[in-house]
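All protein chains but one are shown at their positions in the complex.
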Amino acid sequence: MTSDQHPPHGYDDKKDQYLKRLRRIEGQARGLQRMVEEDQYCIDILTQVSAMTKALQSVSLGLLDDHLSHCVVDAARAGGAESDAKIREASDAIARLVRS
Amino acid sequence: MTSDQHPPHGYDDKKDQYLKRLRRIEGQARGLQRMVEEDQYCIDILTQVSAMTKALQSVSLGLLDDHLSHCVVDAARAGGAESDAKIREASDAIARLVRS
Amino acid sequence: MTSDQHPPHGYDDKKDQYLKRLRRIEGQARGLQRMVEEDQYCIDILTQVSAMTKALQSVSLGLLDDHLSHCVVDAARAGGAESDAKIREASDAIARLVRS
Partner (left out) sequence: MTSDQHPPHGYDDKKDQYLKRLRRIEGQARGLQRMVEEDQYCIDILTQVSAMTKALQSVSLGLLDDHLSHCVVDAARAGGAESDAKIREASDAIARLVRS
């Protein structure tokens, strides 16, 4: 990619940060398996699942903010059908996020 | 554990099923890291995060149902302060789940 | 209803409290209409919708806690198919709540 091109995604400069958070989430999924294997108490497992869900949700909100700041702003400036399509796509992603 | 004791948790007979689902969720967390490493499009990553959140939510709802069916029912039958404490604890877990 | 019968619902002694909260929520719905009529700013309206959603969610969690404490505990003590049916019904209500 040459330096005057837009990156294909909005999270480019935070890639390492997202990878770190996703590795921690992967670790939480392994921790949950250990809890089930060791017959730990349902409520304690549920507490960990809630913590993991919150961590995932926070990744989603970060990605969405990066997407709006870069991809959607760029498309809005370019204008036309591309702009409308990007807004449509972002709204659909927000709806999936709110309903999940 | 002797045969006349209650198991310490409600998901006892579904342990393998939960482990299988949690391993799949761990795989989804690894898949997300791959998507970020390969610079995939934000919206496609968000779609996968939503799918993973739904899978986690479904594990929570399963664990909660098992907990109500076993631990809470047993405590209600035993009665007294233990029964009230279990209901309180279950309600708190439901609130964390609804708010996460 | 004679005094030795269970009430048909779990929120009996908190009826006035729930009515008060629901009247406040009705007032929030009217406030939102006023905001739209007065062309107020989208983000300010969204903030009010979030507050109203939180108030509704809190009513749900209260009703669910009352339901578990009374109806589900009574059914668990009675035992049998009725107990299983009540747990099933409560789990379904929790799932609708978590997914809404």
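In order of appearance the chains are A, B and C, and numbering begins at 1 in each one.
Just so we're on the same page, a residue touches a chain if its C-beta (ideal position, glycine included) is under 8 Å from a C-beta of that chain, and two chains touch if they have at least 3 such contacts.
Please read these numbers as outputs of a predicted model, since none were measured by experiment.
Enquirer: Tell me which stretches of subunit A touch the chain missing from the display.
Expert: Within subunit A, the residues touching the omitted chain are 57, 60-61, 64-65, 68-69, 72-73, 76-77, 79, 83-84, 87, 90-91, 94-95, 97-99.
Enquirer: Given the full complex, what residues of subunit C touch the hidden partner chain?
Expert: 7-12, 15, 18-19, 22-23, 25-26, 29-30, 32-33, 36-37, 39-43, 45-47, 49-50, 52-54, 56-57, 59-60, 63-64, 66-67, 71, 89-90, 93, 96-97, 100
Quick note on the criterion: only the chains that are shown with their structure count from here on.
Enquirer: Centre to centre, by mean C-alpha position, how many angstrom separate subunit A and subunit C?
Expert: Here the centre of subunit C sits 31 Å away from the centre of subunit A.
Enquirer: CA centre of subunit A versus CA centre of subunit B: separation in Å?
Expert: 21
Enquirer: Between subunit B and subunit C, tell me the centre distance in angstrom, where each centre is the average of that chain's C-alpha atoms.
Expert: From the centre of subunit B to the centre of subunit C is 23 Å.
Enquirer: Show the residues in subunit B shared as contacts by 2 or more other chains, in ascending order.
Expert: Within subunit B, the residues that touch at least two other chains are 57, 60, 64, 90, 97.
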